[in-house]
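Report on the following structure.
One protein chain omitted, others in place.
First chain written, first letter: the chains are A, B and C, and each begins at residue 1.
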Amino acid sequence: MTDIKAALRAQHIETPSWAYGNSGTRFKVFAQKGVPRDPYEKLADAAQVHAYTGIAPTVALHIPWDKVDDYADLARHARELGVGIGAINSNVFQDDDYMLGSVTNPSARVRRKATDHLLECVDIMDATGSDTLKLWFSDGINYPGQDDIRARQDRLAESLAEVYDRLGEGQRFLLEYKLFEPAFYATDVPDWGTAYAHCVKLGPKAQVVVDTGHHAPGTNIEFIVAFLLREGKLGGFDFNSRFYADDDLMVGAADPFQLFRIMFEVVRGGGLDAEAGVAFMLDQCHNIEPKIPGQIRSVMNVQEATAKALLVDREALAAAQSEGDVLGANAVFMDAYNTDVRPLLAELREESGLAPDPMTAYAKSGYFEKIAAERVGGNQAGWGA
Amino acid sequence: MTDIKAALRAQHIETPSWAYGNSGTRFKVFAQKGVPRDPYEKLADAAQVHAYTGIAPTVALHIPWDKVDDYADLARHARELGVGIGAINSNVFQDDDYMLGSVTNPSARVRRKATDHLLECVDIMDATGSDTLKLWFSDGINYPGQDDIRARQDRLAESLAEVYDRLGEGQRFLLEYKLFEPAFYATDVPDWGTAYAHCVKLGPKAQVVVDTGHHAPGTNIEFIVAFLLREGKLGGFDFNSRFYADDDLMVGAADPFQLFRIMFEVVRGGGLDAEAGVAFMLDQCHNIEPKIPGQIRSVMNVQEATAKALLVDREALAAAQSEGDVLGANAVFMDAYNTDVRPLLAELREESGLAPDPMTAYAKSGYFEKIAAERVGGNQAGWGA
Amino acid sequence: MTDIKAALRAQHIETPSWAYGNSGTRFKVFAQKGVPRDPYEKLADAAQVHAYTGIAPTVALHIPWDKVDDYADLARHARELGVGIGAINSNVFQDDDYMLGSVTNPSARVRRKATDHLLECVDIMDATGSDTLKLWFSDGINYPGQDDIRARQDRLAESLAEVYDRLGEGQRFLLEYKLFEPAFYATDVPDWGTAYAHCVKLGPKAQVVVDTGHHAPGTNIEFIVAFLLREGKLGGFDFNSRFYADDDLMVGAADPFQLFRIMFEVVRGGGLDAEAGVAFMLDQCHNIEPKIPGQIRSVMNVQEATAKALLVDREALAAAQSEGDVLGANAVFMDAYNTDVRPLLAELREESGLAPDPMTAYAKSGYFEKIAAERVGGNQAGWGA
Partner (left out) sequence: MTDIKAALRAQHIETPSWAYGNSGTRFKVFAQKGVPRDPYEKLADAAQVHAYTGIAPTVALHIPWDKVDDYADLARHARELGVGIGAINSNVFQDDDYMLGSVTNPSARVRRKATDHLLECVDIMDATGSDTLKLWFSDGINYPGQDDIRARQDRLAESLAEVYDRLGEGQRFLLEYKLFEPAFYATDVPDWGTAYAHCVKLGPKAQVVVDTGHHAPGTNIEFIVAFLLREGKLGGFDFNSRFYADDDLMVGAADPFQLFRIMFEVVRGGGLDAEAGVAFMLDQCHNIEPKIPGQIRSVMNVQEATAKALLVDREALAAAQSEGDVLGANAVFMDAYNTDVRPLLAELREESGLAPDPMTAYAKSGYFEKIAAERVGGNQAGWGA
């Protein structure tokens, strides 16, 4: 149990700045009270999540949404709040130029512009001390014949190589894949195989990031996790959950058993060790629920799944597996999942000087009432701001 | 062939006013040149589609997007353009009050407001002469436990009953179902069975509308079409196409063979006959392609599928089917699908005084250049406008 | 807690005779030791499941697999073993005549034969005292055009009506739906809507049965359960679980949270009450794990999900829901799911004179060693025997 608690204490979960802003679907973005108006306010909210969970010490930025004049000042602001800057996300999907793609656009001019944006993100890494660039491309096509699927791979490879070469000592990029949306016929990085193949060619500074909402129905995500860890190519996670497509619901809300299976493969593959370099990031939005509690709940969900994964009796499991005892091995596995780990985690928090229940503690803190009163006027942050 | 041509001449395909405005995904709405700024300009664009295809004589309105002070004037404007007002769509998903639902909202006040909006749409039907109300509810929940699934059905039934009672002579409503989006856990009208069950209880003025993009993967849409026609409950179609979710691509673009199979069941079930009352509506958007040509192409795609469906040698098919000749029956069916019907349709158009190729004729007309130059300033129409 | 225990004590889960025989995929049926050779031995194995769980007192038969000369004798044998005969399943898919369908076959002769088989099953109900006929039709077509989709509905309706009329006092039939397999293009009863529509027309003795493995990806099964309960048309469940298609894995093995959500809707809709008449049946196979322990585990999984569903604080849930408190309502719901109910169920068993852990108790009983030694020679039961 000591080992388990140590592992849980060491786990870090990164929250994304965009989760604190307004979000929604193509049908409607519903505005909420107290939503941040700039990156500084986003960091303040993220710091609340860390204050109550104790395991969310970094915040991912999204460029250009989080553009500021002085990144060193933003990083200093974060430190003062008790958090740090995590991954830099390069958003190349909201400029009119990117309608037919960014780095895979048929136009050389647009590709140049997109790659330049990626290079600028590395500059921001330098300025903020971030060691991770996260690359997601919405690039793809909507109609058969619209563009040359293979030529787009050539263009992608060219841009990635340029960015790879720009990475400094101790820096890396994570390449994200996604089945579909916003492209509706062919996406240029649609699956882990595509991301993996590009990363292998580029070298050790390129790794794959698994967004748990970006797969075709029926895909076994924990298999992908196990495979990438075995290859040394799992760079991290974008956690969220989904019943249908890329629903971006709170992680663990749709299929907590799946989250447990994923975390088990992480544990089994050594992915919790610091040297593995696996980043545990949230990447989800709260369209209809309040944002800060939504993030706290999500961090807790990942933590609970991790605790259960750590509780699996690996020795008993291995014994049953090697004997071909199907029901026995499954029972060892399910025994951990069926355990209620909430008392253990409450204890862990109290040992660290935190309140046992982060949700209640945050609710009682008055923080929400404060920001709802203060943050009046100005433009609330959201996609595109 | 005479019969086939007569059937093709009689077919009417309705285009939706929103297709002429800007649209997009949650990631970005890309603006296009020449996009209408008000319902009058939308009707003008829709009239172009009819002018070149000859089979798109009506236009669906969406309320509140197409709200005007004087609906009789709008209807007169349409008539002058050579088109008519089709179905009235009641949009109850873009008001902040509807965040947790419209007619199924836990709040009685919000439900009242939503139902009142539906009743107002019937007033607009009276004012415009429209005979069809189209009801789509984005209502649903994102998280298990968020609301009572069953109580929401009670609320839905109550609202539908009130609207049903308000319908006048010769008026009907079509209830639309959709698997998911924007609700991501449980949608209140998720499948045809739910829509059907409500409609059966309400009576003959309530029918189901099939949106071809609103099904779970693997769903056999033509089966649903055949079943609803057999029950007298197929009110119409919202045509579009998809590879993944509700992609709203041009109808026939993703799976033309599926469209053919659907149209075959329509033909086989008597759905082309005027007395069947099946409305053939487009309900799709053009995120990255120009809107008017996108609609023309879509109308042509439905027409081509209809022509192929009419070409099936029904006698030979029935003979092979009754003999259990699997390959023979399939061959009869595929023979029609594999036929190139474009020459036939070109001939049909020329017999009606139209250009044989609507796409080329529109492109040459100069209409786009005209609106691109004229429609400067003002707010382009789009979702929410 | 007293109410919860009472409800758990009253729950009955029916196991199917075929689960005790060999089963597999189209690729291979692996034979296991000690497998029954006839219906009498199947009942003996089913009695073991009841002996250790205390809540599996009935066994479903499958005709013709379980054909015997004297059904009264079989029923007497069951009673002596401490169990009873449950639903009668009418299998009309393994005769060469049924290659192109049973009750929907284009041949009138084959349809007659199939319907006669269904009527014979009602005779067996009379002879065994069973009150439930379960109808699953593998009928469908593999190729577009192969047969007339709509005419097949006519034939289906005709056969169902004849069977319905034959049902005696206190007898009913449950109509099962399935998305696909063994038909690969169009299945004649592919979804709950189709089954529901037929049952509504027939009357109160016809109800829908929900097999949890028979849906398209993404289908919200608990919605269907809630809807059918609201309509008084939920006849029962065929429980099993799946990651992909109709995998027929142990119920609760693939998505225990889904099973909990389903059981919650059952509880909420009054489906645990005896008068609701909802049959809780297992319908799964054990291709690679031993059969009796597989059934015991499955019964326990349903029981655990039921216990969690009963633990939901309905009052707190309703309060949060009516306030639109998304996170609060979800938290109440998840609190019950995250509870470890195994101690409660162990206690419940001990109060009933059973061993606290059925799996261990069965393993220690020596029953498997006994049947493995005794059941040598003869043909092991399986699909087709």
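Assume a contact is a pair of C-beta atoms (placed from the backbone, for glycine too) under 8 Å apart; a residue touches a chain by one contact, two chains touch by 3 or more.
Since the model is a prediction, treat every value here as computed from it, not as a measurement.
Peer 1: Please pick, from C:120, C:247 or C:357, the residue that touches the omitted chain in the full complex.
Peer 2: C:247
Peer 1: Have a look at C:64, C:217, C:277 or C:356 and name the one touching the chain we're not showing.
Peer 2: Touches the omitted chain: C:217.
Peer 1: Which listed residue (B:74, B:197, B:225 or B:288) would be found touching the missing chain in the intact complex?
Peer 2: B:288
Peer 1: Of the residues A:14, A:41, A:222 or A:248, which one touches the chain left out of the display?
Peer 2: Reading the full complex, the residue touching the unseen chain is A:222.
Peer 1: What residue numbers in subunit C mark contact with the hidden partner chain?
Peer 2: 23-28, 30-31, 93-94, 96, 98-100, 138, 142-144, 179-182, 184-185, 217, 242-245, 247, 249-250, 253-254, 287-289, 383-384
Peer 1: Spell out the interface residues on subunit A facing the chain that's missing from view.
Peer 2: Per the touch rule, subunit A residues meeting the hidden chain are 100, 106-107, 142-150, 153-154, 179-180, 185-187, 190-194, 196-197, 200, 215-220, 222-224, 226-227, 229-231, 257, 261, 265, 268-269, 312, 317-318, 321-324, 326-327, 329-330, 332-334.
Peer 1: What residues on subunit B make contact with the chain left out of this view?
Peer 2: Where subunit B meets the chain not shown: residues 217-218, 220, 243-244, 253, 255-258, 288-290, 293-294, 297, 304, 326-327, 330-331, 337-340, 342, 359.
In the analysis below, only the chains that are shown with their structure count from here on.
Peer 1: Could you classify the subunit B-subunit C contact as same or different, where same means more than half of all interface residue numbers appear on both copies?
Peer 2: same
Peer 1: Hey, how far is the Cα centre of subunit A from the one of subunit B, in Å?
Peer 2: 38
Peer 1: Enumerate the residues of subunit C that touch no fewer than two other chains.
Peer 2: Expected reply: 217-218, 220, 257, 326-327, 330.
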